[in-house]
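Remarks on the structure that follows.
Left out: one protein chain. Kept in place: all the others.
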Amino acid sequence: MKSSQNKVTTIAAAIALLVKDNCHLSIGGFTINRNPMAAVYEIIRQQKRGLHLYAHSNGQGVDELVGAGCVTRLEIAYAGNGRFAPTCVRFRRAVEKGEIIVEDYSNYQMTLRFMAGAMGLPFLPTRSGLGTDIIKNWGFSKELRKNDETLPDHKLVTIDNPFDSWCDSPKLVLVPAINPDVTIIHVQQADRRGNARIQGLTFADVEQAKAARHLIITCEELVEEEFLKRDPDRNQIPFLHVDTVVPIAWGAYPTACYRYYDYDPRYLNNYRQAAEDENDYQSYLDKKIMGPANHLEFLALSNEKHLESLVADPETGYATGLERR
Amino acid sequence: MKSSQNKVTTIAAAIALLVKDNCHLSIGGFTINRNPMAAVYEIIRQQKRGLHLYAHSNGQGVDELVGAGCVTRLEIAYAGNGRFAPTCVRFRRAVEKGEIIVEDYSNYQMTLRFMAGAMGLPFLPTRSGLGTDIIKNWGFSKELRKNDETLPDHKLVTIDNPFDSWCDSPKLVLVPAINPDVTIIHVQQADRRGNARIQGLTFADVEQAKAARHLIITCEELVEEEFLKRDPDRNQIPFLHVDTVVPIAWGAYPTACYRYYDYDPRYLNNYRQAAEDENDYQSYLDKKIMGPANHLEFLALSNEKHLESLVADPETGYATGLERR
Amino acid sequence: MGKKEEKENGYSRREMMTIAAAREINDGEIVFCGTGISMLAAMAAKNISAPQSTIFFETGAIDSRLEEVPLAVADSRVMHATAVNGGLAEAFATMQNRFTGNRVVGILGAAQIDIYGNLNSTAIGDYHNPDVRFSGSGGACDVASFVNRTIIFMQHEKRKFVEKLDYLTSPGWIDGPGGRERIGLGPGGPETVITDLGVLRFARESKKMYLAACYPGVTPEEIQLNTGFALDLKQAEVFPPPTNNELEILRERCDPQRLILG
Partner (left out) sequence: MGKKEEKENGYSRREMMTIAAAREINDGEIVFCGTGISMLAAMAAKNISAPQSTIFFETGAIDSRLEEVPLAVADSRVMHATAVNGGLAEAFATMQNRFTGNRVVGILGAAQIDIYGNLNSTAIGDYHNPDVRFSGSGGACDVASFVNRTIIFMQHEKRKFVEKLDYLTSPGWIDGPGGRERIGLGPGGPETVITDLGVLRFARESKKMYLAACYPGVTPEEIQLNTGFALDLKQAEVFPPPTNNELEILRERCDPQRLILG
């Protein structure tokens, strides 16, 4: 599949093909930016269950997957959504009610775990975590880890520096690699073979992408291979890693896509409010997510003029002066 | 120094200030491309001695520093110069005569060593090296390493995977970090504060730059900060890491600088021939390197029309159709 | 300081906190920002007294030009006119790096803090069955582990200033002098705690938190009442209120929509 010359498909087909119940999934983006929301909503529509989700700080996407009941286990550094939710609401409820098991790491630890996966290594070291409960408290028990071969036997391992006092680091924390069954990222531009260009910050998307067994790329724009090859210094992901390419405009909405559109403050505020109440949240799910047959119908629920107000200013890459209260 | 708003200086001043006899030095580039040659020649002119040099495959620059007698110890993966010297000649002679001590690594190991230094870690793991003499044979003896605090106690350390069979990696080789006293890289564009943009392949320059205590950036073009900030997706090195900025056109010559000029096949062939003979080499050093007072005078020794033939085609980034025999 | 005092004083508690933090930032420093008030403090410092400071974010944006206040560290606003747009890997490496990390000042917030400045931003109650679950570390544990100096924002309540954390997310001075070194961390650590009542610092020898200053109208006793452990109150001064210039820049240039100031 990864050597195909044309990997373009629909989001429904890509999710049906690659995101299986109980699989290990990782999504790109960070809090309110470049989450692969079209894919997230399609996963919810296809009612995937038992997902083992990996995230660093992938706010909105994570909270919607958790809220819709798709997730059973979550390895995460930060479940917040900036000013729109200091702690993501559906996540908080699911943890407090014991509906999901969480394994906590830090953002750098999660980044290094994806990086290790991308580099083909079982672990990477860091000094972050020493002396903390992140090391002491395991969300997944030793027993669970031992009996599940998709999990490493240890959450983290602390070792003495084998190079003695080299670099003034007497001790190191080793973080285990993640190789998700599937990673989904949303990028600005990709071609049919899967070469991809992210504009602005890459977050940990490149590491998440290369760590995965299968990779779904959704993109704002499908461009010609020649266009990307004219300026390869700007590209990050070569087609080698990619299984499917899904062109889908506004594919990160209601999160932002730098240089294309801003996040939607109204949507995110309404979401948080709905998330606080079981009835409101069920009605949100029914009307906003399960109601529309696809992302186009989902977008049609938003006023066109309102969407236009989110379009990025070509100079700054965001919607300058947007009402964000 | 690193927080100064204007770090621009001359190559002579930068070398005099930061490259001390016996210091640990690392240079950027790869074989016949983007070696910081203006800096290399200035180091030779200033007759620096006892350098401990780190290189992955930095061909021409390494061979000239070794040939001129500046280097005492060399940690390296590859001392070749592509078709212009399958093994660098002055390097080969220096090793065979016992004039320098060499510590051998692989290219990935050296890359990871710089990366570890850039990441503030004492080591990084890899599977490369298992079963080889790179692990078994140490160029720097255990005793030398023990008595010299600028060297790690071990060349490499092999460990069992602390995460058991995770990622099918039973054993790992740990490579120790490098934090050079000084790194010198040559880039296409930089501003006065030291923000830098490399065009084309970055090799290991970014890791080498961030691993160093002090960083000298030489650049083809000094540009306005605003110019670089208009397109930060293209930049790699923020000013935080930089000590001095030296604008110097043709600063990588006779190696190539992508999008500016190609390598000079005639120069490199003549160099190899001179290097094979002690008298010819001494005369090369005297006339070509020690004779000129600076890089401008050095360049003036080359026929202007010849240099023009090396100027890069804007479409391909190299001198299309160049006579390279 | 209630609504009445706010009106009387001509500034709000959040404004006082933001400016108190901004004053801690020296010109030329590299400032790591989290979301919300810490970001606003960095913007205020840059606009008021530390124009050469560099604002950077764990998401990979270095030297962002903040023309509008971002509402998250991944807001597209942090990507504008940076020195380099990278990713998380580069940002955290900059802090773990031996030559840049010690020039970074980190600004953090938390749900709980103890007398040594250790922080909890993960859970209240039993970790496996929490009464209240928070967002988790994010980059906080990384920053607190790597950088030389941190400034911490807290709401000043007894249940937040505790004898013992329910979960230690981010290391402060651990258990006192030499605590960081014993577990393998570098020597730097928390320096200042800025609350809605005053400013606290850590004693050089004991590494214990003490009251350095109360905001105008707040007494040391009031602060002790809102703190779950005994504070040394003897060194408490009255904190200089925001100047008109500080307030004007904060309100007009940094957060005119009052997105963070409220």
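Order as written gives the chain letters A, B and C; numbering starts at 1 within each chain.
To be clear about the criterion, a residue touches a chain if its C-beta (ideal position, glycine included) is under 8 Å from a C-beta of that chain, and two chains touch if they have at least 3 such contacts.
Every value quoted in this text rests on a predicted model; they were computed, and no experiment measured them.
With respect to the full assembly, the chain omitted from this view is in touch with A, B. Summary of contacts with the chain left out: across A:L151, A:I237, A:A274 or A:A319, the touching residue is A:I237. Of the candidate positions A:R73, A:R92, A:R145 or A:K210, contact with the unshown chain belongs to A:K210. Checked against the full complex, the candidates B:Y41, B:Y54 or B:Y78 give a single residue touching the omitted chain, namely B:Y78.
Panel shows chain A; residues 2-3, 5, 118-121, 179, 195, 210, 212-213, 228-230, 232-233, 235-241 of it touch the chain omitted from the view.
Chain B residues in contact with the hidden partner, per the touch definition given at the top, are 29-34, 56-57, 59, 76-84, 86-88, 91-92, 95-96, 98, 104-109, 111-112, 115, 126-134, 137, 139, 167-172, 200-207, 256, 258-259, 262-263, 265, 312, 316-318, 320-321, 323-325.
Note that in this section only the chains that are shown with their structure count from here on.
Ranked by distance of CA centroids from chain B, the top chain is C. Averaging Cα coordinates per chain and for the whole protein, the chain whose average falls nearest the overall one is A. Per-chain Cα centroids separate chain A from chain C by 27 Å. Measuring from the averaged C-alpha position of chain A to that of chain B gives a distance of 38 Å. Between chain B and chain C, the centres computed from C-alpha atoms are 41 Å apart. Counting partner chains per residue, chain B has residues 120-121, 179, 233 touching two or more of them.
Residues of chain C found to touch two or more other chains are 79, 85, 96, 98, 146.
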